[in-house]
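Below is one structure, written out as structure tokens, with a few remarks after it.
All protein chains of the complex are present and in place, except for one that has been dropped.
Showing chain A:
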Amino acid sequence: MKQFIWLFFICICTLPNVLSKEDVLSEKIQQLTDWSLKKPIIRLNSERFKHYVKTAPRNYSMIIMLTALSPSRSCGICKQAQDEFQIVAQSYRYSSAFTNKLFFAMVDFDDGQDVFQYLKLNSAPVFIHFPPKMKPKKNDFMDISRSGFSAEAQAKWIHDRADVHIHVFRPPNYSGFLLVVLLVTMIGGLLYIKRNSLEFLYNPVVWGMFIILAILICISGQIWNSIRGSPFLHRNPQTGQIGLFSGSSGYQFIAETYVVFALYILFHINEFFFRKIKYINFLFYLP
């Protein structure tokens, strides 16, 4: 009988404790969900970070971007990273996968320097996944130097870490479309204005120029540049010497292709306008 009373007493003592813990948790989730519904990315400062991320009762994951957005920090890629992060968060917010198990948040350096100190970070932007009930491990830091921080890469990483599949939905980029429309209307307008003298359309020289240009662009390796995105020039870090041509045959610099392009054009001009001094093109010959 004595034991029973003891048990009852203990129960009475712990009940409010448990209750309050659950209360805190549900209150936190409620608050975070509210914020998320308002804005896909929750802005955290030091206190909030401590309360919602660091302290114990937490059964949800957090994806947190630590960044420095204020202009005084002059962090160029932070803005791009922020845009991509925004896309991921937005896609998540309006997708069917949206639950209260995963929240997106960000900490600006100027709002929460303590956070940076606490996580021992000295660079930005950093993406961290806080798994529920645990501290982030090594893999929970996204490796942006390797995979980049594009929205797709982030979604893949989140899928890996938090097992939430986010289908990235980019707001369609209208700028290219607008440009095309503008160009078409300009050309159409030009044709309409000059509708009485359309002979220039039948001028083979103009079309010939276009064709030659297209061919030259292709054979001087510009397509390679646009696919691979090589640097414009190579500067040797030790000597400061500028290398125009790349040493290996499987690589090229942008400047190098322009040189080749120009050489082809020179050859071409040489071929037509100075037919009389034809042997100049011998100089061009590269053994």
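Details
One rule holds for everything that comes next: a contact is a pair of C-beta atoms (placed from the backbone, for glycine too) under 8 Å apart; a residue touches a chain by one contact, two chains touch by 3 or more; residues count from 1.
One rule holds for everything that comes next: contacts and distances are computed from a predicted model.
For the chain that is left out, the UniProt protein name among "dolichyl-diphosphooligosaccharide--protein glycotransferase", "Mitochondrial import inner membrane translocase subunit", "Dolichol-phosphate mannosyltransferase subunit 3" or "Transcription and mRNA export factor ENY2" is "dolichyl-diphosphooligosaccharide--protein glycotransferase". Between the chain not shown and the residues A:Met134, A:Leu190, A:Ile212 or A:Leu233, the one that touches is A:Ile212. Within the set A:Ser36, A:Ser61, A:Gln154 or A:Ser220, the residue that contacts the chain not displayed is A:Ser220. The chain not displayed touches chain A at residues 143, 145-146, 152, 159-160, 204-205, 207-208, 211-212, 214-216, 218-224, 226-228, 249-252, 256-257, 260, 264, 267-268, 271-272, 275-276, 278-279, 281-282, 284-287.
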